[in-house]
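Mind looking over this structure? Questions follow.
A single protein chain has been removed from this complex, and every other one stays in its place.
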Amino acid sequence: MYEIGVGVVGLGRIGKIHAEIFAYKVENARLVAVMDIVENLAKNVAEKFKAKWYNDYQKLLSDPEIDAVAIVTPTFLHKEMIVQAAEAGKHIFVEKPLTVTVDEAQTALQAVRKAGVKMQVGYMRRFDYAYKNAKKKIEKGEIGKPLVFVGIARDPGAPPGWAAEPSKSGGIFLDMLSHDFDMARWLMSAEVKEVYVQGGAYLYDEIKRKGDLDVVTINFRFDNGAIGLIHGSRKSVFGYDLRTEVMGTEGTLYIGTLQDHMFAHGRGDGLVYGGVQWFWKRFYDAYVEEDQSFINAVKKDEEPLVAGIDGLRAVEIAEACWKSYREKKPVEIPLG
Amino acid sequence: MYEIGVGVVGLGRIGKIHAEIFAYKVENARLVAVMDIVENLAKNVAEKFKAKWYNDYQKLLSDPEIDAVAIVTPTFLHKEMIVQAAEAGKHIFVEKPLTVTVDEAQTALQAVRKAGVKMQVGYMRRFDYAYKNAKKKIEKGEIGKPLVFVGIARDPGAPPGWAAEPSKSGGIFLDMLSHDFDMARWLMSAEVKEVYVQGGAYLYDEIKRKGDLDVVTINFRFDNGAIGLIHGSRKSVFGYDLRTEVMGTEGTLYIGTLQDHMFAHGRGDGLVYGGVQWFWKRFYDAYVEEDQSFINAVKKDEEPLVAGIDGLRAVEIAEACWKSYREKKPVEIPLG
Amino acid sequence: MYEIGVGVVGLGRIGKIHAEIFAYKVENARLVAVMDIVENLAKNVAEKFKAKWYNDYQKLLSDPEIDAVAIVTPTFLHKEMIVQAAEAGKHIFVEKPLTVTVDEAQTALQAVRKAGVKMQVGYMRRFDYAYKNAKKKIEKGEIGKPLVFVGIARDPGAPPGWAAEPSKSGGIFLDMLSHDFDMARWLMSAEVKEVYVQGGAYLYDEIKRKGDLDVVTINFRFDNGAIGLIHGSRKSVFGYDLRTEVMGTEGTLYIGTLQDHMFAHGRGDGLVYGGVQWFWKRFYDAYVEEDQSFINAVKKDEEPLVAGIDGLRAVEIAEACWKSYREKKPVEIPLG
Partner (left out) sequence: MYEIGVGVVGLGRIGKIHAEIFAYKVENARLVAVMDIVENLAKNVAEKFKAKWYNDYQKLLSDPEIDAVAIVTPTFLHKEMIVQAAEAGKHIFVEKPLTVTVDEAQTALQAVRKAGVKMQVGYMRRFDYAYKNAKKKIEKGEIGKPLVFVGIARDPGAPPGWAAEPSKSGGIFLDMLSHDFDMARWLMSAEVKEVYVQGGAYLYDEIKRKGDLDVVTINFRFDNGAIGLIHGSRKSVFGYDLRTEVMGTEGTLYIGTLQDHMFAHGRGDGLVYGGVQWFWKRFYDAYVEEDQSFINAVKKDEEPLVAGIDGLRAVEIAEACWKSYREKKPVEIPLG
């Protein structure tokens, strides 16, 4: 049985998750190697998952056992790594977002097209059971015609490291809210056509200093006339507050919950629940399905379910949001 | 249009609720008079609801405008007041429980039968929308055959005044849990046949000193083979914790909720909800329907929906519980 | 003890609620008369609450027993009735919204000021326990500095009768969402400075034909830099879906709940809860407090808690929303 050989590039928190998944959880795949510029990290992860290690991307790309790469590096490195992987004839899984800018995204897509390799972008919510359930119900017509998308996303805290640099991460719209853009497009089966943004750097001095925003609201319209709201915040004191709603003519779907209902403490001041803290656990199965889906697409020579165009669209919306914020006016998205 | 003239006897917290309801909320009824041995209380309530007042039960019974009395006095006074009202030819609404003992209950029932008046016992949960919804679903077969009744009832605190005297109130089984006995019989359409009790006075010294219990569990069997559990506590630090479940062969019904879901505070230590504090508000509409139902039964000359026999059964179960607790063994209920 | 004599004008669903409340529930007030142009309606309500009746507003205003009027008529009648009541020296409670247009509102305010009477506008959520709890926590600093207001309001169905005519009701922004505007201003202690609207008539042909909208989203900014989102829909198939959130630097408050947690049916297809259907019951206590607060303000010669300026501000925001919708651009509110 032929297995796809995978190399995981970038071994931060999510990189390690992908490495584990390709190592043990995905059928028809084999974790061949991992790579990180921090040599010790690469060694340790390689040992844990019984794989080879590299501290150099070129060397990994030269490894003939590797059929596909999973690029889990900082966003600002994606474009160049995609281009090189494509030129090396490797299929590509790239963590979201695709690239920092629309220009970079187009360069990346062109390289992928030219090389004839597959590329999937890591919007893993598409593989989450709750979002999939919503999608299925919408497609079956169980809420009639979808009219309104509402996305509320409050992260527990500010992004660390490079993700705090908007020039490297794309800032709040791309780094954080592009998940919601992807859900909006996917669940509504429509393109975001116009956005209008309010927001600011209210919470963290560092975010302000670096030119990013930490609280935003977005009012938008789809190309089919449906409408939507997205609100993002880089702070939620009790843990992730991530909710999505789709209202249709005949019903409404609600995804997400404020608290962990599994445990409550009845005290003198009321009933106390913990927040939904475990982001990675919440979506772990989605990561597994995502990676499996990528391998399936490669194996069957099919377009991945979250394709390059999906990655591009999310970057376009994020750029339009920045423009709306800066120019204080609604901004149309060309949808070229 | 003929209206039933009502006299409300006993103007504690619930007495005042019944007075208000008969004054304004019930069709075909008129609040004629209120009575309390505390004269000022009687006067004030009478003025508020534009009714006559008495501080003497006999005088109220002699009032020819009064067709029916609502007895909302301490339990240990019920038997005698029922007998006198029956002898005076008045229809009777009596707050739960019917009487303190089975003997008293039988005396009361006999007097009522002899006089040919109507008597309704104040198990108001039968008129609550949620319990009625459960009853309706069970009757429609929506949970198949009902197999298990679970009742959990935790009051915020110890009963005040006379209700703290088991010789006057019947103690925890009668004063508090007879609501659950009534729900068990009504929802399951069966009689409680055997009970086994565990419990003690764990929480309050005064309850212990007076010979009552404050935490109990009851394991019981119905005469049709179904089974049940009831747990009562005289303390719930965040407010009323009142829940009822009926499991059937094809589904389960859940009544009650721990918290007020209308307001949550997301703080550093989690999501905090207030308890369901407003006992009277929760059941206010049930009290209205209950009183209306009583008036309807009088008006139409029909047996009230919560009849004397229902009151008797609850007292029988409570007595059996006390016996089981004292003798430390399962006790059968004769169901004579 | 001096009581304020009240006349309730307009006996639709909410008019009857106010009549009942002034009749029985409010201290220092007395329901003197009710008025409706439908004579039989006026008679029946008057009989029920033991009050006088009129079918002519002028006659009611001439009644010397009446100190204050509660105007619960269609919005497009408010301005003229306020002016006449003010000229007659009557204090005024007027149901929300204050008037259809900003011009009308200013005329009304001027008349009130000139006459030196009190006027309160019926935004009853300010008196609801959950919203009050939010306000109190915000004032105590329990969520830090408030940054974001989110209001989601989905009504079960289209408005009936005159409220379906935007020229009479002000349309969705004024008739329905002005509650949310009032909450936004009150909870955030700030003025709405700019709005941007998306929306349309997606659900009902009649709404489209009459020039109103049935689904809208509003993105807005306060004058202190805080931001907000409001989404309204004239359809929610399972009942009222009314939720409000205030996110601050140190916590988030959540008001509202999707379902009635008091009853659940566990079936083969899952756990099924009913919606929160009872809008009037939900806010009944708020109506009582609102009317009491109005009487208190009159009695103590104080400015009512929801003053004319609050009514005006809500109309201003609604007009700005219409302008934004029509001109497809963000609209500033002058806050003159």
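When the chains are written out, they are named A, B and C in that same order, and each has its own residue count from 1.
Convention: a contact is a pair of C-beta atoms (placed from the backbone, for glycine too) under 8 Å apart; a residue touches a chain by one contact, two chains touch by 3 or more.
Note that the structure is predicted; figures quoted are calculated from it, not measured.
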item: Candidate in contact with the missing chain, chosen from B:Asn28, B:Thr107 or B:Thr217; value: B:Thr217
item: Which residue of B:Ile17, B:Ile92, B:Ala111 or B:Leu147 touches the chain not shown here; value: B:Leu147
item: Residue of B:Phe22, B:Tyr254, B:Tyr284 or B:Trp322 in touch with the missing chain, whole complex considered; value: B:Tyr254
item: Touching residues (missing chain, whole complex) on chain C; value: 236-238, 241, 258-259, 264, 266-275
item: Contact footprint on chain B, counting only the chain that is left out; value: 145, 147-148, 150, 152, 154, 196-200, 202-203, 215-221, 225, 227-229, 231, 233, 235-238, 241, 247, 249-252, 254, 258, 328-330
item: Contact set of chain A toward the excluded chain (per top definition); value: 20, 24, 129-130, 133-134, 137, 142-143, 250-257, 261-268, 271, 281, 285
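The criterion applied here is as follows: only the chains that are shown with their structure count from here on.
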item: Centroid-based (C-alpha) most distant chain relative to chain B; value: A
item: Whole-Å gap separating chain A and chain C, where each centre is the average of the chain's CA atoms; value: 42
item: Inter-chain centre distance, chain A versus chain B - centres from mean C-alpha coordinates, in Å; value: 57
item: For chain C, residues that touch 2 or more chains besides their own; value: 250-252, 254
